[in-house]
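Omission of a single protein chain aside, the complex is shown with its protein chains in their original locations.
Up next, subunit A:
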């Protein structure tokens, strides 16, 4: 990838939203005032290496140390050059000691260490117990002497275990680290050298606050952002979406710690939850067993034509009107006075309320992917039959992409609401969440049944939904 392509050009925005088809995406371009706007660049390993080497060179020039030591310092100080330079000017010994480049106390002179003050030619390597000639002695700043063959062996064993930047001296209780220019020349096999570089590179990227490996399978892209924030990144190479801060699936408006707590909770409690939430439900009016085969939660029984909500099984009419209540969990106000058993049941009920909705939207997202395939097939048929052209039907694909994006945010509002304390802020959040949910279901309903003539209505609905989503994120996304 060339340098020009690194910057976000207009053509990159389709990639930004992970859409692999071309469509009229003008309304989806993220603006600086969009609460989800995040300026990132996807780099290849060569570009990252260049970037890291620039920092190394700068530091090496400004405090006059070898590039190898500069690298070690940067790695230990999370690439914070300013801190290193300031600290180094103040007390260079303290900085070098805390980065394990030098021992905390200066080493004893070599003559004092060698028993009987023997001459330099007679040194015994404490590892292999062989005598070593002065030219084959290797030592770090701590002064512990070992023969070069033992150093090579030590490095080999460490590298095989995946250790690179953290290789320590072989002496007892000595934490001095071996810098790259000491390790690499002593490695005997080219394979080991390659492995060492590879592990060290991974360590450098992990310690760099502005860099993240793309978590996509077999993807070698490194994402760079100016600030480490919990914002959405979409890898330009493999299209994987993730949160820059925690590296997990993107989770706005919920923050990284909360989503982690939620996912752990879900993993622990999922057996109960799975047991309780079945995949089919009975029509509340005629009791016909209904399987949900689309993403929309506005259900219509094919037999009695009763309209109802899949989540709460309530009549859809009360959902569609001014106050959508299904997403709100109604806490029992007298819970403090109930028995421990009842409280536990209430806690489970509360969790299940949020979990079912979280899980349901996740399923809906999958089902709506199938809807997208159906839309493609339908468009094909319509075009073949002479009803409009491809261009006339593109808006449906845009609508489906927007629906997926909005439902994804909606899904992630449930862990947020679960951990939100009761109060006016939660009331406001749940009100906005309910509004968003109602509009999303409207949009889903309209997409599943869209005809060309409905285009204006559908585009209007898309606009409403996206506005609801951005409003919610603007008010509650704090990263």
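The working rule: a residue touches a chain if its C-beta (ideal position, glycine included) is under 8 Å from a C-beta of that chain, and two chains touch if they have at least 3 such contacts; residues count from 1.
Convention: contacts and distances are computed from a predicted model.
Participant: Looking at what's absent rather than what's present, what does UniProt name the missing chain, "E2 ubiquitin-conjugating enzyme", "AP-1 complex subunit gamma", "AP-2 complex subunit alpha" or "Vacuolar protein sorting-associated protein 26"?
Facilitator: Answer from the record: the omitted chain is "E2 ubiquitin-conjugating enzyme".
Participant: Among A:90, A:105, A:172 or A:478, single out the residue that touches the unshown chain.
Facilitator: Spelled out, the listed residue whose C-beta touches the missing chain is A:172.
Participant: Would you mind spotting which of A:56, A:132, A:150 or A:192 touches the chain that isn't drawn?
Facilitator: Considering all chains, including the one not shown, the answer is A:150.
Participant: Which subunit A residues would touch the chain omitted from the figure, given the whole complex?
Facilitator: The missing chain touches subunit A at positions 126-130, 144, 146, 150, 153-154, 156-158, 168-174.
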